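Let me give you the structure first, and then I'll get to my questions.
Shown here is a partial selection of chains from the complex, left in place.
Labels run A and B following the written order; every chain starts at residue 1.
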Amino acid sequence: MKFNNRNVFISDKAVIGENVKIGDNTCIYDHVVIEDNCIIGNDCIIGEPGNNYYFKDTYVNPKTVIGKNSLIRSHCIIYAGSEFGEGFSTGHRVTIRENSVFGKFCRLGTLSDIQGYVTFGDYCWLHSNVHIGQQSTIGNFVFIYPYVVFTNDPHPPSNICVGPTIGDFSQVAVGTVVLPGVKIGKHCLIGAQSLVGKDVDDYQLVAGNPGKLIKDVRDLKSRETGLSHYPWPYNFERGMPWENIGFDKWKIANGYEND
Amino acid sequence: MKFNNRNVFISDKAVIGENVKIGDNTCIYDHVVIEDNCIIGNDCIIGEPGNNYYFKDTYVNPKTVIGKNSLIRSHCIIYAGSEFGEGFSTGHRVTIRENSVFGKFCRLGTLSDIQGYVTFGDYCWLHSNVHIGQQSTIGNFVFIYPYVVFTNDPHPPSNICVGPTIGDFSQVAVGTVVLPGVKIGKHCLIGAQSLVGKDVDDYQLVAGNPGKLIKDVRDLKSRETGLSHYPWPYNFERGMPWENIGFDKWKIANGYEND
């Protein structure tokens, strides 16, 4: 049904692995490496050249690597000069600028906008329409929900660029803005539509505009069960590496004894 | 000017009605039914297959129906397995996932993102960049403004999925987040940039972060006229079925006597 090889452009300087499927109307530019078993949807641009391409004759497209078993859905634009670990997957119309580094098994939702010069760990799941400013640093197992924005200019407009830092296992709920340079610890929960202007310690729930410390996430009870839901890895394992093993057993074998 | 039939792909398992126009670079996949007099813009994908298509050889694209007289603008992606009543119209770059059911004469603005497994009544108008999470249920004549988000996971991340429910004639203003499972009654007005975490009774105005009950919408005066604007159907009829008839007369003939 799809993958008819209609109007596909692949640079002769790209490297395409085994069993890769590429959708109609997609362009793959110089020095893109697509590893085995990837699926690239329709109407994508992979290896989009940076600004210098338009203005410097000597421009050479930097290397881009899409890890094995990745699934990039239609209408995505990925700039040259980024790297994605295995099992990367996206929704539609994602934009990712240069110098973005993603670990393994990350997921980006439809319309997400990654501004480049960012680092993500493994198993980061971004929902639809997340905006990550330059110089953001995100740990492992971080979930970010729709319309969250990470900012980086404390006195706009200026030449300062300091993004937020988010620790492992933290969750940032829908519509929240994280201000420049804010450090959020591990296992935190930031409530919906918060404005986070101060650092957040490990295991804290912060919510509101301006964001305030509400309580320790471990004291937050599920409305459904009356039990603690956080730290969430004990209660959610779909798609996580501790699926069918349990977080307790997994964490000891994987260097997360203290989580 | 448009509709030159350039680089169009139509599955031989699709059914295209009379007088349908299809824009350049558009793909229409298996088991899509496009009824008479529809216009589909450029660069669209109609009947995008679900995730299983990539991984299961036995995948069959479910049926998709675009009702007669619909207008889908360019760069939209509509997954297989949804149904749209007559007179459906969209802006550009709309994404609609599977199992979305829309009544008659609904409109979706540019960049709207419908996550699937949702139900809309008739004459729902969504402005640009609205995000509707799974398991949301929306009545008739509901207007939703830009950057509104309907959420569904009360304790992220979890396996619980309970979307909001919105009654007939309600309005949700720009930038508002409606939290999981919240029930909003009929003829409500939710103010701009609110965070709605509690149920809202019929005819209530709720606003703020966190959202608070402000007053009955019938006590809200127009700044321009000094008169009540709500219930709005008495004061707005452009594109509505009571246009040129008046809401009073229409509602009696159409089962809305109590509105």
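Convention: a residue touches a chain if its C-beta (ideal position, glycine included) is under 8 Å from a C-beta of that chain, and two chains touch if they have at least 3 such contacts.
Since the model is a prediction, treat every value here as computed from it, not as a measurement.
Asker: Of the full homomeric complex, 2 copies appear; what's the total?
Answerer: Taking the 2 displayed chains as part of the assembly, the whole thing totals 3 copies.
What we mean here is this: only the chains that are shown with their structure count from here on.
Asker: Rotating chain A so that its CA atoms sit on those of chain B: what angle is that, to a multiple of 5 degrees?
Answerer: Roughly 120 degrees of rotation.
Asker: For chain A and chain B, what's the span in angstrom between their mean Cα positions?
Answerer: Taking the average C-alpha coordinate of chain A and of chain B, the gap between them is 28 Å.
Asker: Residue numbers of chain A touching chain B in their complex, please.
Answerer: 1-2, 4, 6-7, 24-25, 39, 42-43, 71, 74-75, 91-93, 110-111, 125, 128-129, 143, 145-147, 171, 173-175, 189, 192-193, 208-209, 220, 222-224, 229-230, 232, 235-236, 238
Asker: What residues of chain B sit close enough to touch chain A in their complex?
Answerer: 7, 9, 11, 25, 27, 29-30, 43, 45, 48-49, 53-54, 61, 75, 77, 93, 95, 111, 113, 115, 129, 131, 147, 149, 151, 154-160, 175, 177, 179, 193, 195, 209-210
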